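The other protein chains are all here in position, but one chain of the complex has been omitted.
In order of appearance the chains are A and B, and numbering begins at 1 in each one.
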Amino acid sequence: MTDLLTLAGVHTHVGRYHILQGVDFAVPEGQTTMLLGRNGAGKTSTLRTVIGLWQASAGQISLDGQRIENSATPDIARLGVGYVPESMAVFSDLSVKENLVLAARDGPLDDTRLEWIFSFFPALRRFWLSRAGSLSGGQKQMLSIARAIVEPRKLLLIDEPTKGLAPAIVVALIECLAEIKRHGATILLVEQNFHAARELGDKVLVMDNGKIVHRGEMAALAADVALQERLLGLSLEAHQ
Amino acid sequence: MMILSGDPPRSRALTLILVVVIAGLAITPLVFPGAKAMNVATKICIFAALVASYDLLLGYTGTVSFAHTMFYGIGSYAIAIALYSMGPSWAAVATGVVIGLPLAMLLALAIGLFSLRVEAIFFAMITLAVASAFLVLASQLSWLTGGEDGRSFQLPELLRPGTVLISRGTLGFELNGRVLTYYLIFIASAAMILALLRVVNSPFGRVLQAIRENRFRAEALGFRTVFHLTYANCIAALVAASAGMLNALWLRYAGPDTSLSFSIMLDILLMVVIGGMGTIYGAIIGATIFILAQNYLQALMGAASNAAAEAGLPLLPGLLHPDRWLLWLGLLFIASVYFFPTGVVGRLRNPPRKSA
Partner (left out) sequence: MTDLAAIAALPKPKRDFLPVLLPVILALAMLPLIGSGSSWVTLTVASFAMGMMIFIMASGLTLVFGLMDVLNFGHGAFISVGAYVATLVLLPLASWVQADSLLTNLAVLAPAAFLAMAVSGALGLVVERVLILPVYGQHLKQILMTTGGLIVAEQALYALWGPQIIPLPLPTSLRGSFIIGDIAIAKYRLLAMLVGLVVFCGIQLVLNRTKIGLLIRAGVENREMVEALGYRIRRLFLGVFMVGSGLAGLGGVMWALYREQVHASMGNDLTVLVFIVVIIGGLGSIGGCFIGALLVAMVANYGGFLVPKLALVSNILLMVAILMWRPRGLYAVTSR
C-alpha cells in the first residue's frame, strides 16, 4: 500500500505563533485517516498547511510523490485535493447548482456522478436552484462535501463535518462519508466526534500541541479505552 | 529627557540633524533676514507641527485621514475672519482662537464618532469626501470667507513688520514685529511638537499603538477603541487648527489654496512618510526636506528643464519643468513607502544591516 500524502517535520507559523511544531505522518492511499485531538492541538492548521492556505515554515509535504510545501493553494488543489473547511465556506450568494458548477473545475457537471451524490444528499437536488445561504447547517455541510467530490479527487481533506449538527443529521452524514469511502476515496478527516471517528477511520493520528502524539490503527484505539482516556481525555466528553 | 518625554531621537545622526535643523530655524531671522528665507523657515516650523499632529493619526493609530487640511483651514479661517471683521486687535486674535479650536474639535469628534468604528479604508474615504465638501463650502460662502480670494487682514500693532522693537544699532540686527511673529510661531510649533511627544509616550499613546497593532485584541483587552481613536483625532485636529492659525498670522491671509487644498493634504502625506511614520521626529525631518526641496530644488529643475529644452530633447523639458516637481516627489513617495516604510528616521535609527 502506498502513501498518498506524507508530511515530514512540518512547522507552521501564523503571525508570531508557532502552531505546527514538527508534524510527521503519512496518509495511505484508499484509506480514511482520522486526525483527532483536543481543540487547538493543530488539526485544522495541519489541513490548512497541506492545502497551502498557510505556508509551512519548515519541513516537507509530498502528494503522490510530488513536493507541494511551496506550492500555491490553487496548484495544490489542481493536483487533485478536495477541501472541506471547518466553516463549510459555501458561497451563500450562489445557488447550490452554481456552487457545484464552480467546484467542477474540469468541465460541465457529470450527470452520473451528480446522481450518485444526490443518492445520499437528496436535499441538494430539492434545493438545486436555491441560494446556498438559505440552506440549513446540515445541508450546507452536504453541499460543502459535494463540492469536494463533484469530480474525482485523489485526496479529500475534511475538517470536522459533524460539528454543530443535530445527532440525527450526524448519523446520516456518517453514512454518506462511509459511502464516499466505499467509492475508493482517500480521506484525511479531522473529527472530534469519537463515534464518527470509530465508524469511518482505518488509521488514526492524535495531535497535541502541534505534534502527532499517537499513530496507529483506528480499531486498536477503539478497543483500548484506557488509551483513549490518556490521549483524548476531555475531548471525548461528546463521545456516545 | 523630561522635555522629550523619555523618547529621545535614539540615533546619533538623527540627533545631529535635529540639532542642526532646530538651531538653523532658531537663528534664521538673525542670519538670513531676507523675506524668502524667513518664509521658508516659518513654513518648516508650521508644517513640522502640522505633520507631527498627522503622524499621531497615521503613525500611531494607523488611520488615514484626508481631512487634516480641513482642521488646518478652520484654524486659518478663524483667525482671518476674526481679524478681518473685528479689526487688528488682540481681542480679535483671542476670538479667533476661542471659536476656531472648539469648532475644529467638535468636527473631529463628529467625524470620529461617526466613522472611526469602521476600518481604515472607510474612514479614509469618508474624510476625503467631508474635506472636499468643506473646501467647496469655504470657496462658495463668499460673504464669510471671501470665496476664492480668501481674506486678507491686518495684524495687531505689535506683530507688524513696521513695528521696530529694538533697532539694528543695539544688537546688530533689527527686532521688529515680523521677527517677533516668527519667534512666536517657532515657540508655539516647538511646544506643540513636544506636547505631541508627551501624548504618544503616555499610557494613552501606548493604547493607540496597541490598537494599531491589533484592534480586535485591544478591544478584547477592554479598551474602548472608538473612544481612544476619537480622542486622538480630536488632539490631532486641535494641533492642526493651531498650526493653521499660525499660518494665517504669518501670511496675514487665509484662502482655499493656502490652507484647504487637496495638494496640501498630499504634501502632509509626503512629509510624514518621507520623514518616518510613528516617530514624531520624522515630522521635523520630513517638513524640512520637503519644504527646502519645494523652494530650492524647483530652481534647479527649472535650470535643468531649460538646458534640456535648449539641447532639443523631447519630453524632458516638460518632465523637468519646475511645476512638475510633484511628479518626482510622488515617485519618491511611492519608492519610500515601498523600500523605506520607516522613512528617514527609521533608517537612521536602524541602519540596514547586511544580511549574512
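We adopt the following convention: contacts are C-beta pairs under 8 Å (C-beta built on N, C-alpha and C of every residue); 3 or more make two chains touch, one makes a residue touch a chain.
Just so it is clear, the structure is predicted and the values come from calculations on it, not from any experiment.
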Contacts of the hidden chain among displayed chains: A, B
Of B:M125, B:L144, B:A210 or B:V226, the residue in touch with the unshown chain: B:M125
Residue among A:A26, A:A77, A:A172 or A:L227 touching the omitted chain: A:A77
Sole residue of B:R160, B:R324 or B:R347 that reaches the chain not shown, by the stated touch rule: B:R324
Interface with the unshown chain - residue positions in subunit B: 58, 62, 64, 114, 118-122, 124-126, 128-130, 132-133, 136-137, 140, 262, 266, 269, 273, 315, 318-319, 321, 323-324, 326-327, 329-331, 333-334, 337-338, 341
For subunit A, residues in touch with the removed chain: 51, 53, 72-74, 77-78, 83, 85, 89, 91-94, 97-99, 101-103, 105, 109, 111, 114-115, 125-131, 133-135, 147
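The rule is short, and it goes like this: only the chains that are shown with their structure count from here on.
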Approximate Å spacing (C-alpha centroids) for the pair subunit A, subunit B: 56
